[in-house]
Each structure stands twice: as structure tokens, then as C-alpha cells.
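Every protein chain but one is kept in place in this view of the complex.
Chain lettering (A and B) follows the sequence in which the chains are written, and residue indices restart at 1 in each chain.
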Amino acid sequence: MLFRVLRLLSIMLIGLMIGLIFFWAPSESSMGITQKIMYIHVPSIITTYLALTIAFICSIGYLWKRKEILDIIAFSAMELGAVFCGLALITGSIWGKPTWNTYWTWDARLTLTLVLFLIFCGYLLLRKFTDPGEQQARICAIIAIIGTLDIPLIHLSVVWWRTLHQTSTILSTKKQAIDKPLLLMLIFSICCLFVLFTYLLSTRIKLEKQNRDYAKQVANLY
Amino acid sequence: MNTHLDPPIIKLVDVYKNFGYRSILKGVSFELFKGTQTLLLGKNGSGKTTLLKILSGLIHSSKGNVLLSGIPTEKCPNQLRKSIGMISHSNHLYNELSAAENLRFFSRLRAVKNHKDKINKALKETGLMRVSSIAVKTYSSGMLKRLNIAKLMVYEPEVLLLDEPYTGLDYDSCEFFNRFLTGFKQNGGTILMISHQIETCFECCDQILVLKQGKIKDQLKAKDYSCDSLLQKYKSLTV
Partner (left out) sequence: MKLFQDSITIFFKDLVLDLRSMENIFAMLFFSIIVIMVFAFALPADDKSHALLAPGVFWVTFLLAGILSLNKSFQIEKDNFCLESLLLAPISRGAIFLGKMGWNVCFILLIQILVIPVFSLLFYGPFLNNFFELFLLSFITAIGFSSLGTMLSALTVDVRFKEIILPILLFPLLVPLLLASVKITQVVLVDGSFSNVTDWIKLLIGFDIIFLVVSYLTFEYVMEI
């Protein structure tokens, strides 16, 4: 029941979000229609960090309590984190071409988002290269914890490295860094993507649990 | 001499172990008493080595308790490691170091008092004194086993866990090893041994445990059986 509600809500909200982006949100004065990709790009990156935070907490929880469900949640969150991080990089590149005349530049924040994507991929590869069970869960939990602790260093390097990237506007203390309608649209997009993420995460957890239960049954047939 | 009125030195209570999605041990319970030797029998893949590793603290059980003198081993891991000596299939020795260097290294980690004298004595008794400064990679399998026995002589553990200790030993080395085990037992030591060579170790055993499908299927007193009757009963588990 809850899954159906979440699925319906996600579809409705994403549909509404896309509609509002194209038919309500005004175009930004300097960047024009290109700016609208921000409503996917910024929520994607925030969702990535949300996924990483969930994985971090569940990984610590797993090492402490050794409950399999925590490993399942951490794994599912990391998988989705990789997806949203990839989406952020792609949308960032699409935004970058008309804005900076390049799909990619080794700007610090872009570079270190790429690094974060590689950390996600490393985690998923590690899952593939280890046999399922306690050892896999433990090793991957440690990698998730270490990877998350890299985040402050990512943030720090934005300040010190030359950057083409838009500095933070939502949390900016400067007045009117972003106009109200655009800000509202952005906040709404973030909420929509959070709901989508919640639906995808809960579905992925359910699927992973089913897979593991089946694998346990098969393994103990012999 | 154990009267079995003494509490057990090691007690397993309903121990489970999963590797991946496979359950290897499914509720194993037994006790080991001071001054006794227990033989653990079971087919290949029945979980004997896994059980030994859990007892040594090398791996954790998925469920259940392992008690050392009544205390759960999670609460006293270093006490458990200090009390346990282990010989398994593999050598557990650094190939590039000599016998003396290997013994010195491991005895330093175990904070063995007067380790120099103990090492010299152990090397003499195992007949390895002449080759003690040569790298271990040149040793035969019999010499490696004797070096592992020398390690145990230096550590003086309370419990010995032996996984196929007679593999690779000639007749003289087997005799030497049995004499060592007898002396160890007489000094109050406890032995748990995995072996398919029942004839070699039956005489010294007090208890026989049979592991089947992850559980202790049979728990026998050795004095109630002769070697032949045991061989007959567990033909499929022997060499």
C-alpha cells in the first residue's frame, strides 16, 4: 500500500515538476532556458549527498549492530547515490556547454563530484568482487564510511581551488542571490526528487531483501 | 586429572556460522574440560575447521556463545588468544625468517617471559637447534610441523586446537608429537584435535565428537569404544 502511494506520489510530483519548470518558472535573465536544467542538477547533487549520508549512518549502524537490513539500506542508498551523482554530472555538463563553452572543465567542485562518483563506483565494484555475506557487508560499510569522510575535504577544496562553478546561492547570505520564483521552483524540485528517491530506495530495499532471501534458500538446498 | 566436576574450560552454546548465504554450523554445543583430549570427526566440508577457527577467536560466530572459563570470548578476546595454541594445515611461519627469528617474533607478541631460554629449550627438544638460523623456506614439512610444536612449547597455552596435525609427519615425528601431547595433557592442558587418522590418536582421546550437517551428531566417551569399533562405525570419516 505504502509503495503504491509513494509510486503514485513520485509520478505525480515529477510530472508536476516538469510542467512547472517549462510552463511556470521564469527563465533566468543571463542564462535563458539553459538555466532550467538547474532544477534537475542541483536537486540531483543534494540527493546524492542524502544517499551518501544514509549509507554512512547505516554503515556505522551495521558495524555496531550487525543487522543485515542496515547493510541492505546502505547498499541500496549507495546504488541510488551513484545514479543521482551520474545524473548531476551529466546535467552539469549539459549546463556547462552554453554557459562556459565546455562540457567539462577541471574546476574543483566538478572534479571532486567526479571523485565522489568514482567512490560510489568503487563501492559497487567492491560489492561485485566479494562474495555475499558478512565479510562483504563489513568491507563495504568501511568503504562507505571512509568515502563519506572525504566530503569535508571536497567542500574545503571549493574555497581554495580556482573555480568556474556557481557559488552556493540557496544558502548564500548575500541578499537576492536568487529571485524568489526561481528559489521556490528549486526548493519544490528538491522536494520532488526527495520523494522520488524515497520511492526508489524503498523499492530497491524490498527487491534486495527478496533477492537475498531467495539466494539463502537456494544456498541451503545442498 | 579432570573429574568433570570442574567447570569446563571451553563451552559452546548453540553456535551458528554462516558463510555467504550458506549455513555451515547450525547450533553446535559442547564442552571441553581441563586435562582432556577430544577428537573431532566429520566429513570434508562439515565445518570442523570453521569450528576450530571460532574456538580460537579467528572468526566470530553468527549466533550463539563461546565461553572461556565461563566468560564470553567477545569480552576477553586477548585472554582467549593467550590461552589458545593452534596447529593447522598451513605453517603460519614467515619463510624468509629463520626458526629462531620466527619463535622470537611470536613470543614477543605474546609477551612470553624468559623467551630466549624457552626458545633454546624448545629448539633442542624438537631437534631444530642445528638449523635454527636457516630460513624456514628450506625446511621439510616434518621440520615445519616440529617448529610449530616448538612454538607451542614456548607459548605454553592452556588449550591446543589441532587441525590434521599428523599430515606430513613420518612415524618418528608422530611418536614425538604424541609424547608432546601426552605431556601437555598431564600438565592440565586441554586438546581438541581434528584428524582422519583415528588409529594414530585414539589411544590418547577422552572424548569423540562427530560433526554432521553442521551439528554435533554424536558425543562419545572414548573408553566405551575400542579403536576397531570406532573405525567400523565411522569408516567414511577416516583415512
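Following the convention adopted for this analysis, a residue touches a chain if its C-beta (ideal position, glycine included) is under 8 Å from a C-beta of that chain, and two chains touch if they have at least 3 such contacts.
These numbers come from a predicted model, not from an experiment.
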Interface partners of the hidden chain - shown chains only, full complex considered: A, B
Option from B:E101, B:E125 or B:E156 whose C-beta touches the chain left out: B:E101
Touching residue (missing chain; options B:K43, B:R81, B:H196 or B:K215): B:R81
Among A:G15, A:P98 or A:G122, residue touching the chain not depicted: A:G122
Residues from chain B at the interface with the omitted partner, ascending: 53, 56-60, 78-79, 81-82, 84, 86, 88, 90-97, 101, 105-106, 108-111
Absent-chain interface as seen on chain A, which is shown: 63, 111-112, 115-116, 118-119, 121-122, 125-126, 129-130, 135, 138-139, 141-143, 145-147, 149-150, 153-154, 156-157, 160-161
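To be clear about the criterion, only the chains that are shown with their structure count from here on.
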Chain centre separation in whole Å, for chain B relative to chain A (CA means): 51
In the complex, chain B residues that touch chain A: 18-23, 62
Interface residues, chain A side, partner chain B - complex: 131-134, 212, 215-216, 218-220
